[in-house]
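Input: one structure, supplied below.
Missing here: one protein chain of the complex. Every other protein chain is in place.
Every chain is named by a letter (A, B and C) in the order it is written, and numbering of its residues begins at 1.
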Amino acid sequence: MKTESRLEKVLASGALAVTSECGPPRGVVPDKVKEKAELLRGYVDAVNVTDNQTAMVRMSSWAASILLKQIGIDPVFQMVTRDRNRLAMQADIIGAYSHGVNTMLCLSGDHPHFGDHPMAANVYDLDSVQLIQAVVKMRDEGKFQGGKDIDHPPKMFVGAAANPFADPFELRVMRLAKKVRAGVDFIQTQCIYNLDKFARWMDGVCERGLHEKVHILAGITPMKSAGMARYMKNRVPGMDVPDDIVKRMEGVPKEKQPEEGIKIAVESIERLKEMEGVHGFHIMAIEWEEKVPEIVEKAGLLPRPEI
Amino acid sequence: MTKAFEPEIVAFCCHYCAYTAADMAGSKRLSYPANVKIIRVPCTGKVDPIHIMKALHKGADGVYVAGCLEGDCHFKTGNIRAAHRVRRVQALLEEIGWDSRRVEMITMSAGMGERFAQTAREFTEKIRELGPSPVSRAGQEAGRQAVS
Amino acid sequence: MQEYNDIYTEDQGNQAVLVIGGGMGGIRAALDLAESRRDVVLIDKSYAIGGLMTQLDRTFPTNNCDLCTISPHLSESGRQLRMELKPMTVVEKVEGEAGNFQVTVKRMPRYIDVDKCTACGECAEKFPEWVRFTPGLDPRAPTCMRYPQATPYAFSIDAEKVTDFDALQQVCKAGAIVPDDCEKTETLSVASIVLSTGGELFDPSVLDNFGGGEYANVVTGLQYERIMSASGPTQGSLVRPSDNKRPRRVAWIQCVGSRGINRADVPYCSSVCCMYALKEAIVTRERFADDIETSIFYMDMRTFGKDYESYLNRAVDEYGVNLIRSRPHSIIENPETGDLSITYATDDELFHKTEVFDMVVLSTGFRISAENMELARRLGIDLNAHGFAKTGGFAPVATSRPGIYVCGVCESPKDIPETMIQASAAAAAAGSDTPVSGAAVEEEEIFAPERDVSAEPPKIGVFVCECGAEIGGVISVEKLVAQARAIPGVEVAEAVGYGCSGDSISHIEQQVAGHGLNRVVVGGCSPRTHEIKFQDMMRRCGLNKYLVDIVNLRDQDTWPHMNQPEAAQDKAYKLVEMGAHGVSKAHPLAEHTLPMNQNVLVVGGGVAGMNSALVLADQGFRVYLVERNAALGGLARNIRKTLQGEDVGAYMDELIERTGSHDNIQVLTRSIIVDHAGMPGRYTTGLQTGPRMHYMQIEHGVTILATGALAHRPPQYLLGEHESVMTQLDLDAQIADNPESIEKLEQVVMIQCVGSREPGNPNCSRICCQSAIKNALRMKDINPDMQIYVLYRDIRTYGFDEDYYREARKRGIKFIRYETDNRPEVRDTGDGLEVGVYDPILGRNLEIAADRVILSTGFAADDETTEDLSVLFHLTRSDDGYFLEDHVKLRPTDMSVRGFFLAGTAHSPKSIRESITQGQAAAGRARSLLTSRFINLGAAVAKVDGDKCAACLICVRACPFHVPYINAEGYSEIDPALCHGCGTCAAECPARAIQLMQYEDDHILAKLDGLFERMN
Partner (left out) sequence: MITAVRKPMEEIIACVAPYDRILLVGCNECVSVCSVGGRKEVALLASALQMHFLKQGKTMDIKEITLERQCDPEYVEELVNLTDGADAILSMACGCGVQTIAGRYREKPVFPAVNTTFMGASERQGVWSERCQGCGDCVLGITGGICPIARCSKRLMNGPCGGSSNGKCEIDPNIDCAWQLIWDRLKALGLERRIEDIMEAKDWRTSRDGGPRKIVREDLAS
């Protein structure tokens, strides 16, 4: 084991891992984030804590991660390179780790254009690949970016995101390979609706043997309504929602659509389980965390392994 | 003694269409206000924003650029460029607190004497309603207080 | 150096060409001749030239306003020094022979002295009954000129209606009324004659089934044009005659009086009606209201001209014009409402349908008048069976009498571009019979040497024309002149009566000399018509012609403001002030002239190229004929017979022989063009020639592009896979070479429009219907029992070729129409071919066993060649890869770059005869440049101040003609030889480094100063 990370241990055991996520509050009350996480206890192995998601100011992800850690839930501490330069990022990593946060996810983050601070400078001193390298360097070499040694370096289990559906598609496997080369340990993918296209990507991943070097957690987001399906299809960049999914959602009465959305999510997990290289699931139920246990259960992912 | 305000209007007309249409309005004895004074240009593509600004600056109450119908320009796209420039001058006028309606782009074909007369009437009427320009020569002549 | 016969010979007396008929064709022919320095007499029976085109509203396919398009040509013809215009004149008799005709002509009385008439319109105002009105509908336009840019710019009196000549004379301040005017006869000696009398349009009032002329809302196509026209009776407002209301549903009925077998019908196709109906329908929706329903009833949609198919597609797809393939039998009027109902049947519907329309337009075609037939008799030329002038298959402009040539509709029905082409060809032929009038002095020589006034302060003379009462009757010219004297720089100001009269002009000339004036302002009528006259006056005074300003006091002041004399007086003064200030900033300008190189480069050695080369070589010009292939002949060498049965092979042999052996033609086969440089009149083109690709350069003044098109061979319907599937071209050769193989065929299927009228090759190939019918008839000749099926979309046998279509039907050839969404299928059954097609008349699928399947594959543009050459020569191409001419309507043979001409199938698909015509036309157009020693490029060109230029490229990008470039010194340079003078670059230049001569910034700003000056 490289780290103390519970997620690493689950993955190492060969079991399918399950993660979910919760967004920190836009204020100081700590209970909110704890309540959300509480819903997930026992159903997932770790909970991602987002970092100023969609470029809106929220409680900092390291602080919210510590809150989870305090109630015994393992956080995946997300970090975007948009808001901090390498000094601040390394400082936050050390700080979080000192509170027992041992799993993190390296991202570039949404552009400020999308959030409520479009006037903010976007930093991007590093990009996501370079952040992976930085965290791995801290862990494995015990060195800061500036080259100096770290006194007791943090041992982070390092994750990153992958979007198999963004353009150019042919580059998507190479982009993963690049993150693998940078030293990433696990990958959480963009939510998957187009399973055929995902399968093609996985074929490419396996062909290059990348699935043996990194754990891939397939992203799942249940849809609440046909409207949400249409929105994701048309408005969310890098999202691939096939027409038949939209039609399927539209084909049932409005009140039955949430149920149908969950059904689709469960069916997707069933199919993804069969795919070589899929080592787990990252279930993002946006503002719908209470449905995660139901999905996990229906998908036959219970019980979670005891570590 | 003061006399009524008669706006001074400059029309930049292209040789092939608008100027010919003006001649035709004349040959058909179609009446339009004498306030309109034409300056002939080979193509409205020749009309520089400075010409329009200078006309106003020197004391015109209104300026319009009259060219060929879209697609009929003898130099392919001069009228389209002229329309862009007129829009630019309009925006500039707004920025300096002048009424942008003092400037306009109009198109017509050589055969449209009626259209020439009608647009001359409409434009003059509009300028008359707007009153003298802030630096109107005609306004000063009429001894009135400048408005707008 | 070049060696050729001197083309300038001594004047040998009566060597003019007579052009009969002043429509577009006649004007074009006369202009071509005059530009080629031939003396021309243009006669027309009407009181103003222009013909049919002046009555049209807009023309296809550009939908331009016709008046705008035509006016430069009309004023040009008024100006040409070598052209004499005789309106209201007809031919009495012709004696003599080619080279020396004696033509007796009779001039009808006009009762107006054209030289004195100022076209003020006073006579028309007072006595509208006594003047001739616009033809067509109820004319309410207050003018008795046929159109505002009339040439000559003068009125005419209908003496039969005049009851009081004294009253008329009193009205005319110019004293132009001539009450005792009478017929005058004179005899002209001419070397050759061009006949261009046009046709007339069929009068459908003889057709009782269409209302017999009694239904108010049934109009002809021409009447509909007049209703839409801005200069028409409703002043450009589309309303129906019965109640002056905007129609909501308009129908067109095609082929009224044409392609018929009934009493009043003619059998031929009028060739233009499909396009004009489409145009009228498009303009209706585009200009008036896009909710007006437009429906066209037709038999075959004949959009066979250049880009016309795209026009048809636009009409249907973009404008929603409704096409109904049916020939309605009759129209029934509702006498209460004036609405019209049409009952019709279509192939795919079992029952007749009835629809109600607000207006019905009858698309009537061309006829030859009895008057014209009588004229032909006087000229002693033969007519064909339909009454049109008879010409040869390979001699498209020659009549049966040597020395008499023909163009336009009196030869066969055709549209304006084709008329223009044929007119240039006729002028080329007629001009070849008469030498260049070498004794005529160069224009420059008649003017005094120019005085340099650059150091002098402005000394301006202001001369105000009273124009009778036209100016002087509205304002006080005396007062105006008195005010003008106070304008700074004005030395002299006076009234001059009729300013444009000879007396006044010589008076002004004396004043200029007496006072040492260096600038002149003339207050009078429009500079559009009179600027040249006063510019010439300036040159006689030894002053630069750009130092005069014409102030438009009449057309833009006293006429429109005649009811506000005070305002007109004030405006007149302001206009004169603007003129005086402007002219004081006017700069003397030099016009750019270059010596002409008189060699000719012809690219392409097919029918068109060889015809161009021969016409020019015969007249002493040195011609380089460049052909890519090893031998001359092009595509036509593969054709054996024309539809009319003429022997193409024999014609081609003779043509190639004459071309190859001509002293003035250097034939360069296996040659390709590799580089090109120069400016109009002086080009250098490099080529690689011969088997070893030897490089050589040619210097030439003009270039004729006749690079042809390709015989299309799309891999469809098993072409190239099955030996019994072939093209019409293959079949044509086989019929000629191996008739035995044809004799044993029992069933043959032809498929039309293969690879044409399709995406990728969107236009009609024009020749395929004729080829199919030609070959079908020839096969029937060999084996009368043969079953021949022609699967078609529209049969487009325009003009007299309709005769052969009718014959084909009579001889049992079966024509089955197919739609593009249900195409025929050709199947290889193993032991033969089988063609499946849906027959819309029978309403079921047919399976036809075919011994042969013949594909009408037509033309495809030689994309590669036109692309290469358009890059080298800076020429433009159409979307489908043909060269694009300068003006699709009026200049079909000229290209946008001066000195480049276009002929044959490089322009668009054409028959051999049409290629010959355009080949000769290109030669005629080229000759009009070649015969001048110098090429005048005008003065209104843009000039760059290199010191100010920031080399920003904005002018390079903004110029609509791609003229500016950044030169070796690093600033923008504009070649005056290429500049069109629009001024776009000057207005765009961010560094104010460019000025357009004649319209410089300081000149324009000075006019503004003039307007606002006195208050400063």
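Quick note on the criterion: contacts are C-beta pairs under 8 Å (C-beta built on N, C-alpha and C of every residue); 3 or more make two chains touch, one makes a residue touch a chain.
The structure presented is a predicted model; accordingly, all values stated were derived computationally and were not measured.
Participant: Going by the touch rule at the top, give the shown chains the omitted chain contacts.
Facilitator: Every shown chain touched by the left-out chain: A, B, C.
Participant: So which of A:26, A:181 or A:256 would be touching the chain we can't see?
Facilitator: Selected residue, touching the omitted chain: A:181.
Participant: Of the residues listed, A:168, A:253 or A:303, which one is in contact with the missing chain?
Facilitator: A:168
Participant: Which of these, A:126, A:156 or A:269, touches the one chain of the complex that we don't see?
Facilitator: Among A:126, A:156 or A:269, only A:126 touches the chain that is not shown.
Participant: Against the chain that's been left off, what residues of chain B make contact? List them.
Facilitator: Looking at chain B, the ones touching the missing chain are residues 48-50, 53-54, 56-57, 92, 95-98, 134-135, 146.
Participant: Residue by residue, what part of chain A touches the chain that was omitted?
Facilitator: Listed in rising order, the touching residues are 82, 86, 108-111, 113-114, 122, 124-130, 133-134, 145, 161-163, 166-168, 171, 174-175, 177-178, 181-182, 190, 237-238.
Participant: Using the touch rule from the top, list residues of chain C that touch the missing partner.
Facilitator: Answer for chain C: residues 948, 950-954, 957-958, 989-993 touch the chain left out.
Here is the rule we use: only the chains that are shown with their structure count from here on.
Participant: Express in whole angstrom the distance between the two chain centres, defined as the mean CA positions of chain A and chain B.
Facilitator: Computed from C-alpha means, the inter-chain centre distance equals 64 Å.
Participant: Could you list which residues of chain A touch at least two other chains?
Facilitator: none
Participant: Going by the contact rule set out above, which residues of chain C touch chain B in the complex?
Facilitator: 62-68, 71, 119, 121, 141-143, 148-149, 229-231, 235-236, 526-528, 552, 554-557, 559-564, 567-568, 570-571, 574-575, 578, 940, 958, 960-961, 980-984, 986-988, 996, 998-999, 1001, 1004-1005, 1007-1009, 1011-1012, 1015
Participant: Which stretch or stretches of chain B touch chain C in the complex?
Facilitator: Touching chain C from chain B are residues 6, 8, 10, 15-17, 19-20, 22-35, 37-43, 45-51, 54-55, 58-60, 68-69, 71-72, 74-78, 81, 85, 109-115, 117, 137, 140-141.
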